[in-house]
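Following this message is one structure expressed as structure tokens.
A single protein chain has been removed from this complex, and every other one stays in its place.
And then chain A:
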């Protein structure tokens, strides 16, 4: 890893801003929380300090203003108001842009103007003057000084100071021992000696002050020019002598309560961070390691195949040992890549606030199951679809406050985000308590767009499913929030590219629920290995609902319709042999693997079900990426390649054709 503090700062700044944003959102709900104010101040302060360190001067300058505002809130001289928090939130966005280096200057000025207005509104006003001293040069100096008694205990080495003085010029140093107590009272690390020193040479006053830089304020010192005839003799000495009144431990006391509240605030973060040391690793390294583990799993399956074919018992036991180890390693690897969905959900609090401001609706966000963990890559790719769904819910789903009150609901709308794990999947549901999806409008729109025939009978689920059709939007007018040309079809495609599924439920007047089912990981899946003709294929096990036998006679009976009846439900099926044009004869006892995404299901007719298979997913080459029916490939134990079926695509392929026929029948 190359060491680039600037790059490290960029990442750190991103995290800091994220924390500040979360803190601001908390603060908005609880304006009096001084612990939060302190935490915000500290975050901004660090950002400013480090920003200046790494040459982000614009960032440091800009952040300084926000920090100052918080400092005043901290000192109780400005109240925290929702306005102020909002301005700082947008200031946070600007800081992010400054870190990235693409922030328009004017935007910053506008925010600072708003900040000044918000601060003024929240306070009476106030300012601080800044004095600045200067010093001339002289022929030489006469010094007399005595260090604070605790200087040595506090790490100052008087001998080093004397050496520094000697380094400045020709120094004559005499120690004053008048204050040294009798031996019995002598404390070894108390500094009780004073010094007189004449320094000859062209030495600036500043240079001398520099020697005593750290002890200047607390020590007794007089610095007088050597040339007695100079009339400005007192000037330098006054400067130096004035701050000589030491400010001992008294000032330490008021700091204590503040520190305590800050610590309270930290508890949460400290708790999530848990005990022990943490190592920060770039995500690519994890991906690399994951790849290696994948290769290991493949090599191991070849080994176990070899071992089971031969008669060597010791080889077999080694192979089984390796199989176990590889399995454990894979599981550990998975856990390493997992991050809690709270990192995802947290980002929506800001979105909700912005949406509430934009729409003028009161919106409350409730999140559940934030500790549920999902693969990092999955989390990243879920963000955009979720933003879109939440925007839709706020924009189309939730009613205006007066309509809600008229309908007997609380004035503020509720968006509930929840996550929980079910087997190898994570279920994420987005629920709103709005008006629900207007079926009549969906139907009208779908008919207008030719998605369905006028008057055509469609089931409830199918009707709602139409919102996932490309270009579908029920908003009467395109608003700033939703109608961005990105429809629910894009959401659906993204979720399906994660090998997940999306499902929508809606009750008129009570709201809608959208459920996303997402696999825990993208790298290795449990698959069902099947044979179609000569080729072998993997069906993701999570999508498999059941396996049935398709007898020859049943096959003949259903010929032409490709429908089976399963527990009084008609299920269309696809003959993979025909679809893949294998040109082979069907086995006598073909099998139907029933797979489903969300509420839709199809049967896939295969020749043979071979069994479970730990599938390490390899992406298709760029040339083959557009082949719709396959999601990827994997290498089997004997070194041959098996393609992984893309269930969502196959369901889509089987569904419309077959179901339209049913509807027409």
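Please note the rule applied: a contact is a pair of C-beta atoms (placed from the backbone, for glycine too) under 8 Å apart; a residue touches a chain by one contact, two chains touch by 3 or more; residues count from 1.
Just so it is clear, contacts and distances are computed from a predicted model.
J.: Going by UniProt, what is the name of the one chain that was not included in the view, given "Response regulator", "Peptide/nickel transport system permease protein", "ABC transporter substrate-binding protein" or "Multicomponent K+:H+ antiporter subunit C"?
T.: The UniProt record for the chain left out of view names it "Response regulator".
J.: In the full complex, which of A:18, A:86, A:196 or A:217 touches the chain missing from this view?
T.: A:217
J.: Thinking of the whole complex, not just what is shown, which of A:28, A:42 or A:94 touches the missing chain?
T.: A:42
J.: Of the residues A:22, A:50, A:494 or A:615, I need the one that contacts the missing chain.
T.: A:50
J.: Even though one chain is hidden, which residues of chain A still touch it in the full complex?
T.: 3, 5-6, 8-9, 11-12, 42, 45-46, 48-50, 52-54, 60, 150, 152-157, 159-160, 163-164, 189, 213-214, 217-218, 247-252, 255, 259, 262-263, 266, 269-270, 280
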